[in-house]
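In this view, the complex is presented without one of its protein chains, the others remaining in place.
To keep things simple, chains are lettered A and B as they appear, and every chain counts its residues starting from 1.
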Amino acid sequence: MSDLKFTRRGVLKSGAALGAAGVAPSFFVRNAWAQDFTNNPGNGSSVVLGFNVPQTGAYADEGADELRAYQLAVKHINGEGDGGMLNTMTPLSLKGNGVLGKKVEYVTGDTQTKSDAARASAKRMIEKDGAIMITGGSSSGVAVAVQSLCHEAGIIFMAGLTHSNDTTGKDKRKYGFRHFFNAYMSGAALGPVLEARYGKDRNAYHLTADYTWGWTQEESIKNTTEALGWKTTAAVRTPLGAGDFSQYITPVLNSGADVLILNHYGKDMINSLTQAVQFGLRDKQVNGKNFVIVVPLFSRLMAQGAGENIKGILGTTNWNWSLTDAGSQAFVKSFGAEYGFPPSQAAHTCYTQALLYANACETAGTFYPCEVINALEGFKFDGAGNGPTEYRAADHQCFKDVLVVEGNENPSSQFDLLQVVQVVPRAQVEYDPAIFGGELGTCS
Amino acid sequence: MKLFKLSAKDAIMMAVFIAVVLTMPIWLKPIGAGYPDLLQKFAIFGLFAIGFNILFGLTGYLSFGHAAFLGVGSYTAVWSFKLVSMSVIPAVIFGTVLAGLFAVVIGYVSLRRTGIYFSILTLAFAQMCYKMAYSVLTPITNGETGLRVLRDDPRVVDAMFGVEQNAVPVGELFGINMQGYPGFYFCAAMLILGFFIALRIFRSPFGMMLTAIKTNQTRMRYTGFNTRPYLLVAFVISGMYAGMAGSLMAVTDPLAGAERMQWTASGEVVLMTILGGVGTLVGPILGAGIIKYFENIFSAINESTLHQAFDFLPDSIDNVVVAIISPFVGDGWHLTLGTLFVVIVIFLPGGLVDGISRIRKRFSRKSHASSTTGASEG
Partner (left out) sequence: MDAIFLQVLNGLDKGGAYALIALGLTLVFGTLGVVNFAHGALFMLGAFCAVTFQFMMTASKQIKDESITFFDAYKEVPYLEIWFGHVGTVLIDWVVPLSIIMAIPVMLLIGLAMERGLIRYFYKRSHAEQILVTFGLAIVLQEIIKSFFGANPIPTPAPEIVAGSANIGALFGLGDSVVYPYWRLIYLAFSGLVIFAVFAFLQFTTFGMVVRAGMADREMVGLLGINVERRFTIVFGIAAVVAGLAGVMYTPILPPDYNMGMEFLVLSFVVVVVGGMGSLGGAVSAGFLLGILQSFASMNEVKAIIPGIDQIIIYLVAVIILLTRPRGLMGRKGVMED
């Protein structure tokens, strides 16, 4: 790559400067062979991170929340504000003086929830702004696209909100890391709760967004529910952004199914759920059982859009602000103080990812991606809101407890929309990385 | 060769154009656009818009489905990378040709109608392509995730020559990786070639014929001309431009996604062309540049960048200025773009090129300067 040449020259220059001053830090010497990497901050006083979030389009609100979280993370890493999770995370190498003594700066970009725009934005951050790490995203298509771009460029990508199995499954990359949970875990976590609530003899009808994420979620949920003894009446694909789902909902009415599973996200989920409730599905009786709707992936922002219809509906979520552990409390406290409302799960995962990356650099003692990857792989930590968590080395997926939630029947405030039903322990949602295939590739 | 013969004025224009395009990395640097990816986008979308303008500007037929050809070009180029070779030459050729074939079919059908009926026919075809690529055709297009080049793809020709790929294959031309600046210069070369061909078409009898069709098709028909073949040729040429632009997108970044075919992408090229100036040679390129600039640079400005930019002001004024500007940048870049559209249409009918030439006229009238300035006319 031609850019590399410029960087290399820059490194040589800075190396010479260091040599002249005679203050070459030890890690420079130790890893002298390894200092040639994209956007090496050298001995500059700051380091640039790239926050690539949707600022326009359907997920703009989620993107705005992610950006808030990143800005908060930068503050905390730089030692401003109350420190947030810096006070609760263990183990932690960060000292509140930036990363490796360098002040953290950031650039932002708009993914528009489109792969092309997201890649263009990420490339700008890498080529023009000299970002050493890219993070963000609010859909799996974008995450996978940006992740492979970053892998090619030799830049670490810390995925934001992406739930598809593919991100750390068949499309996993050495340079990509995901803290968020995935469809498989949603299924595994939901299974026992569904069994306890609705029994073993059920007929499920799936409505699935007709694209890769929808398919992986449908598959995961199907596997879990069929293992419980449920039957799958039908699995119907719906066009992305259909708006009106009536023609897909009416066949549910006399299909004999007594569970409707909506594998939709964002606006699709808000619309299909609202309309399914209007069609009386929530009050219906089939085979002598109450008809139920399940939304495997929930978020508070979606719950807000669906209003009353969300009440009593089961789903899973990565994190919720009402958690009372020290990490969650610390984060909610500083986020709330800064912005006046609680963070969403997207904000939480993004904040944590930024901290994890910074911490890995500090631990590795260098920004050199291969060393940072080593520090992240297999990293075990606690106090970040999800209990003991591990970045599995085999697929760069975080393993932690998963929350099963339901729409709150009687909210005590405008933010109190989701209620935690059960914290499903990590052991129950773990799987063999081999089941999804894919290969990480190597660090070069 | 007659084909390469240009009038003196056109020759100057061509020379200036080449110089301007090749020096883009230098003169775009001060406004923050001098980095490879955006430069590539300028060249690629410039090419796309030039091609679109050959149809719309010359014949007046407004296609609302040109993004389909862009998408076809991208997918074909990526498949060429996957199956044939990582060399960009077959990728661009296949992409352009296949998009041309698509254009023959879609054009043949759509050109049976005129006016808005034609627009909706092209829109319908493009939307069908998009919807299918996103869902049913996932085995070919890889759906939402996008089609990517993988290390273990067959690549028959490369395999024959025993070319080994590293972990992530990238497009190459005689061993030069088509990313970063080499990628830009390759796209720029294609843009210059495309511009030259467009110039030749504009000045040719064929171009005159197309303009005549635009002016009064009925009269042309009455004089015994069968206009359809001319229109179809124009449609296919412009489809091939789109296909080439699409394959260049894959060349500089070996990935193809379905949203390239969505109606918004078709609409974007329409806006680029109108913004710059319909029927002018450089207008569409200008329009493409402006829209891409907004998308990539304005969207990236956030409050902290603004505070840095207005650092020289006293704090209180700084805050006021930032508060005024910030709704228009970052996540508000759409607002600025929308306002720009409205303002330009109101004050510069005929687009930017028209505006520039008006300003020049007024300027030269006032100063009575007789010297000619540059060759930025269209």
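General remarks:
Quick note on the criterion: a contact is a pair of C-beta atoms (placed from the backbone, for glycine too) under 8 Å apart; a residue touches a chain by one contact, two chains touch by 3 or more.
Quantities reported herein were computed from a predicted structural model and do not represent experimental measurements.
Which of A:Asp36, A:Asp61 or A:Glu439 touches the hidden chain is settled by the complete complex: it is A:Asp61. In the complete complex, the residue from B:Met128, B:Val156, B:Ala323 or B:Ile359 that touches the missing chain is B:Met128.
Counting the whole complex, the residues of chain B in touch with the unshown chain are 56, 60, 62, 109, 112-117, 119-121, 123-125, 127-128, 131-132, 134-136, 217, 263, 267, 270-271, 274-275, 278, 327, 332, 334-335, 337-342, 344-346, 349. The omitted chain makes contact with chain A at the following residues, 57-61, 64, 210, 234, 236, 239, 241, 243-244, 246-248, 250-251, 253-254, 267, 270-271, 274-275, 278-280, 283, 301, 304-309, 329, 332-333, 335-337, 339-342, 411-416.
Basically, only the chains that are shown with their structure count from here on.
Note: centroid distance chain A to chain B, computed from Cα atoms, is 34 Å.
Note for the complex: chain B touches chain A at residues 32, 34-38, 41, 131, 134-135, 138, 143-146, 148, 166-168, 170, 177, 179-182, 249, 253, 255, 257, 259-260, 295-296, 299-300, 302, 304-305, 330-331, 333-334.
In the complex of the two chains, the chain A residues touching chain B come out as 1-3, 55-56, 60, 63-64, 67, 106-110, 114-117, 119-121, 123-124, 127-128, 139-141, 144-145, 148-149, 151-152, 166, 171, 210-213, 237, 239-240, 441-442, 444.
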